[in-house]
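Excluded from the complex is one protein chain; the other protein chains are retained at their positions.
As written, the chains take the letters A, B and C, and residue 1 is the first residue of each chain.
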Amino acid sequence: MLRDRFSAPLDQAAAALSSSVVEDRALLGVDLWESIVHARMLGATGIIPKASAGRIVAGLRAIAREAAAGRFLLDPLHEDVHLNVEAELTRRIGPDGERLHTARSRNDQVATDLALALRESLLGLEGASARVSSSLLGVARSPQGRTVVDGWTHTQPAQRLYWAQILGTHALRFVRDAERFRRIRERIDASPLGSGAIAGTSLPVDRRATARALGFARATASSLDAVSDRDSGTDALYACSVTLLHASSLAEEFVLGSLPGVDRVRLSDRFVTTSSLMPHKRNPDLAELVRAESGPAIGRLVSHLAVLKGLPVGYQRDLQLGKPIVFEGVVRTRLALEVLAGMAAEASYRTPPVSDASTGSVELADALVRAGVPFRTAHRRVGLWLSKREKTTSRAAPIRDSEMQAEFPELPRAFRFPGADEEPERRTSSGGSSWRSVATLLDEVDRRRRQSESATSREVARLQRLRRGAGIPERLFA
Amino acid sequence: MLRDRFSAPLDQAAAALSSSVVEDRALLGVDLWESIVHARMLGATGIIPKASAGRIVAGLRAIAREAAAGRFLLDPLHEDVHLNVEAELTRRIGPDGERLHTARSRNDQVATDLALALRESLLGLEGASARVSSSLLGVARSPQGRTVVDGWTHTQPAQRLYWAQILGTHALRFVRDAERFRRIRERIDASPLGSGAIAGTSLPVDRRATARALGFARATASSLDAVSDRDSGTDALYACSVTLLHASSLAEEFVLGSLPGVDRVRLSDRFVTTSSLMPHKRNPDLAELVRAESGPAIGRLVSHLAVLKGLPVGYQRDLQLGKPIVFEGVVRTRLALEVLAGMAAEASYRTPPVSDASTGSVELADALVRAGVPFRTAHRRVGLWLSKREKTTSRAAPIRDSEMQAEFPELPRAFRFPGADEEPERRTSSGGSSWRSVATLLDEVDRRRRQSESATSREVARLQRLRRGAGIPERLFA
Amino acid sequence: MLRDRFSAPLDQAAAALSSSVVEDRALLGVDLWESIVHARMLGATGIIPKASAGRIVAGLRAIAREAAAGRFLLDPLHEDVHLNVEAELTRRIGPDGERLHTARSRNDQVATDLALALRESLLGLEGASARVSSSLLGVARSPQGRTVVDGWTHTQPAQRLYWAQILGTHALRFVRDAERFRRIRERIDASPLGSGAIAGTSLPVDRRATARALGFARATASSLDAVSDRDSGTDALYACSVTLLHASSLAEEFVLGSLPGVDRVRLSDRFVTTSSLMPHKRNPDLAELVRAESGPAIGRLVSHLAVLKGLPVGYQRDLQLGKPIVFEGVVRTRLALEVLAGMAAEASYRTPPVSDASTGSVELADALVRAGVPFRTAHRRVGLWLSKREKTTSRAAPIRDSEMQAEFPELPRAFRFPGADEEPERRTSSGGSSWRSVATLLDEVDRRRRQSESATSREVARLQRLRRGAGIPERLFA
Partner (left out) sequence: MLRDRFSAPLDQAAAALSSSVVEDRALLGVDLWESIVHARMLGATGIIPKASAGRIVAGLRAIAREAAAGRFLLDPLHEDVHLNVEAELTRRIGPDGERLHTARSRNDQVATDLALALRESLLGLEGASARVSSSLLGVARSPQGRTVVDGWTHTQPAQRLYWAQILGTHALRFVRDAERFRRIRERIDASPLGSGAIAGTSLPVDRRATARALGFARATASSLDAVSDRDSGTDALYACSVTLLHASSLAEEFVLGSLPGVDRVRLSDRFVTTSSLMPHKRNPDLAELVRAESGPAIGRLVSHLAVLKGLPVGYQRDLQLGKPIVFEGVVRTRLALEVLAGMAAEASYRTPPVSDASTGSVELADALVRAGVPFRTAHRRVGLWLSKREKTTSRAAPIRDSEMQAEFPELPRAFRFPGADEEPERRTSSGGSSWRSVATLLDEVDRRRRQSESATSREVARLQRLRRGAGIPERLFA
């Protein structure tokens, strides 16, 4: 720890509270990359001797190789990843190691590392969201997608839909999530490096060069902003929350659909567990866990936002607490999405027996409208008729056209109450339940998913090229 | 309340819990607009007789005029704004009123109303954020901006900055906030109208026509998604949280800056209050209130996210609770920003006496680096020297070049320890504290602010044209 | 507004942001009570002339009568309830009105008002929680309680239970909630009045007397703490969150139980609604709304906690934002509980057809344990047998003893696989599913519910006596 100025050592509990060695493991790769780029620039501009720069870069690459092989462990004695790297470098190459931190503060260094790490994480999240979409699309376009099932409102049978519309709607959300992650990533385009503590530096750094080498479009415009802005971290946590809420909705679909009596989904054996006590159980544990992950996702967002509250501009140590929250958020979200992608692909989607035969009631009211009855009147008459009918007949019993015609003599002869499987095709409006609309939906989702995936791949390839140029092993970023 | 099917009336507490009449006042304007557009389409497509459509439109316009004059009040007897409008319409024009709700569900209606209302609110927020920027820029470019003050890290004097960099950094954040609000608004581009309850409709609606008339680029692609998606509401609440956190940071600047002993800001009389007991008080209450608003902003975001957790796809009544949260969030955020814009513009920004003369310590270390000393060594030596010096001299006492040169003989003769006001110019790196960098920053902020404001104005004008076309008084949207 | 010291009027947006007139309506009754008590003490101690005190008290009582009749409205011109009352008092009785605020600050006044209002609210919440318990107990002890239904784990049939145990378990939670509200109320036992702004007063106030008259056990021990402590507000919001989470669990029971195919609950017509479009719908809207209320409950807790973050000790204006959050929280929680109490009492609880006949699997494994088989082996064997069986037989098909005995020859002849309705009695452990255990549970819940209700009533009566003594109409507290 940097305590040259102080006579007393740091209090022990204080050292524990201020240490970030555990969470900093996630920053090791980007910290080495950023340090290599920084050292090269120091050499190129003559801020430090070229030979020193060369030795620093070689030393950092050696550490990177060790790290990629899992052999470089962070020592809690050195507070954080940055001091660990510097200490190891100096141990290896001697006094030149003391030149690495020239024209740099931990403030701009941390900000740069976080930007690099977050960019990486967001690429992973884009991919994972798109994969859930992909899984769902796969099922929607399979024969299972053409089967018909109750669409629910208020968790009650409302109107019949193709399974493909339900799955396609979920898929659409995950595509939007992938796009949201991408938009956040694309705004991480300015390099904080060279911003110093808050005010820049008097040494002739070349910020444009380091920005370019690290894959940023430009250097940040205010040093004061560069070191204290944490908006992309909260943006990412927010996007994780929204995505996991979408995941919780799909997971709930699986939990409820697996309930005996509902029976519209059967999860594969690879995504269920049994009980330690009850040998007959077949539990949708994984769907429950995915659903539950939305809780901590909201909590993490709160944690990070609350940390930022009321801080004056300029670096405050409070910001340190943001790091583990963001990393944990990203990791858990990605894991949940991966589970969901598998679960969705392997589940089977069923058509249980019809429990309510009257879900075509709107089409009946619409037919009355065509016959000139004001809608509100039609709605009232159909409602009362169904209420009366329920008293003597089960809701599940199919509605015979004859009983309907007896009640509504103004109906044209040709009108038939929609059968359970015919219903979706009756609603012909665009964006609605007919197969034509559903196919259009699936095509749109697929188009956007492909666009998203190819943008992600392009960026991954670009960054790999840059890292190859810096001589840093790709394995550190896997 | 629509209870035709049920014998018993709704429980009284249940009616109170389910009523949304109070919060729905915010929807009255957009609901009338949407209903006029819907009725016209019903007439144009022949779904209802043209003459009926004409009477409905005339009736709705009459209600709109009453409402704009503050004479149409929502009656709690009719659960929500939609049933209030329909009841009043039917009272005015008779049975044709019963045709208005043809080919529409409250589900797609609410979703459309929310999209319209949110679009309006976001325009207001874009404007208010940009105005805070504008205020700050005005001060930054005034002579006050050129005065020098401590930049803080850890709420301790770190390095000297121009006030203009501090204010410009805050301004940059509010411009980004305006842009974030705008991006959210631009994604509200698809009309839910015509999605029915969840599955579309069998009547030949023209969704493209209603979308166009309401200013949307297109109709939504899945009816199921259209009625249950609330992402733009949470997006808006998130953006409000971030903006209010930025506001809390600026407000904290004002609170701390007003503290006797710190004395770097003096708020104008129009933004301070006194105490009911202590006649000598001059309190920065408004800055405190702005700071505090970030708390409920986070809370509202949580409220909305938590409501959505675990809901299966399709409309659930839970969604109703989102409405008041979003409206309240938007209103409070806008109010806080308006206060902040005024407070920032009218405050005076001062240069208190220097409390720490050693804030140029990095420039000294950098000079040693230029003389060949490794940075870490230079840092250590400067630190120990300052520690020693503090034991006999106050931190506020200016550092004489002679004492410095005695300690660091390798320094070039020409090097002078930076005086408090010279410091910002010493750091010449781009994005740093020099006036050249600060001016570039202010120009960038100003350019983006103007861009943002003109996009906002264009959209406001476009929507006004559409509403004029629908014959709906602009006053309902003020 | 108190602006004597300042030349300029408060900025208009600033006045809107700082006004608390709307939320302060909830404080009117307690503010008048507290002011009457304060004025009497000022007279009794001779701090102001006895005659002045008499006129003030008479004036305040007159305002209280107006207020109870709904004729005293707060004027937004006077910032808050306190300044409204003082202005009206002075308008009525002249200069003596200017003596009311002697030896008092708004800081201790607000703290006292909040304590009084919160005590009142908590009494209401104790009662409402106990009433939900009461409703549930009523059903549990009725014949419906003795019917048997699946107990779920992982929302899958696990083991059969009496409806009474499920309902009794929910009832137990609401009793605990009532007790939690009570404990919070009982800790609001110290009067802040007389604490001044932060430091007490030089006038010879009698804090013990005012504390006693307002029903507190004592006066607060630190004036600095008294004006800034908001812990009981957050305690209340936390307790509301927990209670509404319990409510969300019971509501979910109703939503899922109403799903066709599950069919274990039928809500009464007074707690369901239909759809504006689909005439056949019967929606558990109220259960959904109750469930959803837990979202904003968490959000409000966050709002209040986040407001408090990082405030130095002493009154800060930020605290003002706590008021509306707490009031709204209390009102919505109480409303939701009232709806729930009615809904639970009027629902019918059914026994749908058995969907899984193997829920007695543990009893089979236990029988093998009794026969000497290690449990883990027994568990494995039963599990594999049931898996095999599922391949040819539906889970719903009753398990014949002969097939079981063929598989497990070591079973004693007498052992029979438990039938669906016999299951609860098989598990004889205390606290378990047998009727004996359930009856004990219901008795315990009932005992604690009665205790809770009688503590609530005693306190209500005590406070009414005190208010009668102050001459303040009870209607202001209804």
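One rule holds in what follows: contacts are C-beta pairs under 8 Å (C-beta built on N, C-alpha and C of every residue); 3 or more make two chains touch, one makes a residue touch a chain.
Quick caveat: nothing in here was measured; it's all calculated off a predicted structure.
The chain omitted from view is touched by exactly one of A:262, A:336, A:382 or A:476, namely A:336. Of C:260, C:310 or C:419, it is C:310 that touches the chain left out of the display.
The omitted chain makes contact with just one of the residues C:223, C:258 or C:452: C:223.
When the full complex is taken into account, the listed residue touching the unshown chain is C:170, out of C:131, C:170, C:270 or C:467. In the complete complex, the residue from C:200, C:352, C:419 or C:473 that touches the missing chain is C:200. Contact between chain B and the unshown chain involves residues 153-159, 255-256, 258-263, 274-285, 288, 302, 305-306, 309-310, 352, 355-356, 358-359, 361-362, 365, 379-380, 382-383, 386, 395-396.
Touch with the hidden chain on the side of chain C covers residues 4-6, 47-48, 86, 90, 95-103, 107, 151-155, 158-161, 165-166, 168-170, 172-173, 176, 183, 194-205, 207-208, 219-227, 229, 231, 234-235, 238, 241-242, 245, 248-253, 256, 291, 294-295, 298, 301-302, 305-306, 308-317, 362-363, 366, 369-370, 374-377, 379-380, 383-384, 386-387, 424, 426-434, 437, 440-441, 444.
Although one chain is not shown, part of chain A still touches it, namely residues 1-11, 13-14, 16-18, 82-83, 101, 104-107, 196-197, 268-279, 282-283, 285-286, 288-296, 298-309, 316-321, 325, 335-336, 338-339, 342-343.
Note that in this section only the chains that are shown with their structure count from here on.
A rotation of 180 degrees, rounded to a multiple of 5, brings the CA atoms of chain A into register with those of chain C. Copies chain A and chain B of the same chain sequence form an interface built mainly from equivalent positions, shared numbers / all numbers used being over half.
Mean C-alpha position of chain B lies 33 Å from that of chain C. Per-chain CA centroids place chain A at a distance of 35 Å from chain C. Work out the mean CA point of chain A and of chain B, and you get 24 Å between them. Each of the following residues of chain B touches two or more other chains: 4-6, 101, 107, 196-197, 291, 294-295, 298, 301-302, 305-306, 308-309, 316-317.
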